[in-house]
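Everything below concerns the one structure shown next.
What you see is the complex with one protein chain gone and the rest in place.
Order of writing sets the chain letters: A, B and C. Residues in each chain are counted from 1.
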């Protein structure tokens, strides 16, 4: 694996529901023609990585106030959002010396259970893969311009801040 | 999600190559008849979790001594290995209050690039999902009876200990 | 709100709660040389005093200092608290 080479990065915004496992398998929308045998890493020209960490975040069924969530609206800043995701992924990948990073994020109106975010990291060691994935997730929650509005009881409420790491 | 209920656990040993993404999608060997719409969590009767962390480890192409690795042989203690994985997953899941844990581990003779281990955790929050996944991976590396033998240049060498977390 | 003849024109963009409160999402503004994002925040009536600590400024789609004078053609955005992921 190529810790010395700059990491391969893929950043994707999805205006429609996306299937995180299909993206990882290299068969997702825009993932090219058919499944790549090496999945998303193979699609980047990487051999099967020794270590791969993924995180998938999905829309909850309840709003912050406790009511039933009808939908989650995700606003972004076209252009800056993609750029920031790229900058954050690049910095995090370099800091941990990982081989590849995939970030996919939903925009627009999403329903409970739908995927919101996917972060995948391929590396030669499990520590860097896991740490890079965790840090990049926190970074994009605070440093990439996305805004959530929860729709509950027909009323939309902007979410100011993130759910705690827990 | 059910932080108070005991976590749902799945532990699998695979004597043949397995596809981690197929297991996650609920379409893997023994994963039941066809894809479950909710993937491995849906197969357990869980709604789509708000947070899901995965780790996949694969066989490297080089032996510890630097030579080309021809194969990795994985010996285990039938009965105790499954039991220990269950005990470790249960304890880790309870400690972090997660909803479900899937552990799959390869046994027998594996080739470079093939999946060795998959750990997946579903939870209501990203922190517990990530921490439980990371800790369970370390725990099974040290507390579940598996023994690796690297085959390189026609010579088999038992691996005494794990690769560093890095 | 515009200062004729300075030739300093910037594009201002608002997002999410800020956009809704102001009732607009983008405006082309002509303004005096040396104007900063902070100055424009007051000038546009987006808030009474300084830019609140929770609001961030982006210039040309990168986070920027609210006290740095704007240049002709800049795209200035005021960003309410981010909640991604």
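Everything that follows uses one rule, which is that a contact is a pair of C-beta atoms (placed from the backbone, for glycine too) under 8 Å apart; a residue touches a chain by one contact, two chains touch by 3 or more.
Since this is a predicted model, take the numbers as computed values, not measurements.
Trainee: So which shown chains sit in contact with the chain we cannot see?
Mentor: B
Trainee: Quick one: say which of B:89, B:120 or B:144 touches the chain that got left out.
Mentor: The one listed residue touching the chain not shown is B:144.
Trainee: Quick one: which of B:43, B:57, B:97 or B:133 touches the chain that's been left out?
Mentor: Touching the chain that is not displayed is residue B:57.
Trainee: Sort through B:45, B:66, B:79 or B:154 and give me the one touching the missing partner chain.
Mentor: B:79
Trainee: In the full complex, which residues of subunit B touch the absent chain?
Mentor: Per the touch rule, subunit B residues meeting the hidden chain are 57, 74-75, 77, 79-80, 83, 105, 116-117, 137, 140-149, 158-162.
Following the convention adopted for this analysis, only the chains that are shown with their structure count from here on.
Trainee: Without subunit A in the mix, what are the joined groups of chains?
Mentor: If we ignore subunit A, what remains breaks up, so that the groups are B | C.
Trainee: Per the centroid of Cα atoms for each chain, what is the distance between subunit B and subunit C, given in Å?
Mentor: The computed centroid separation for subunit B versus subunit C comes out at 50 Å.
Trainee: Can you list the subunit A residues in contact with two or more other chains?
Mentor: 57, 137
Trainee: Got the subunit C residues that touch at least 2 other chains?
Mentor: Not one residue in subunit C touches at least two other chains.
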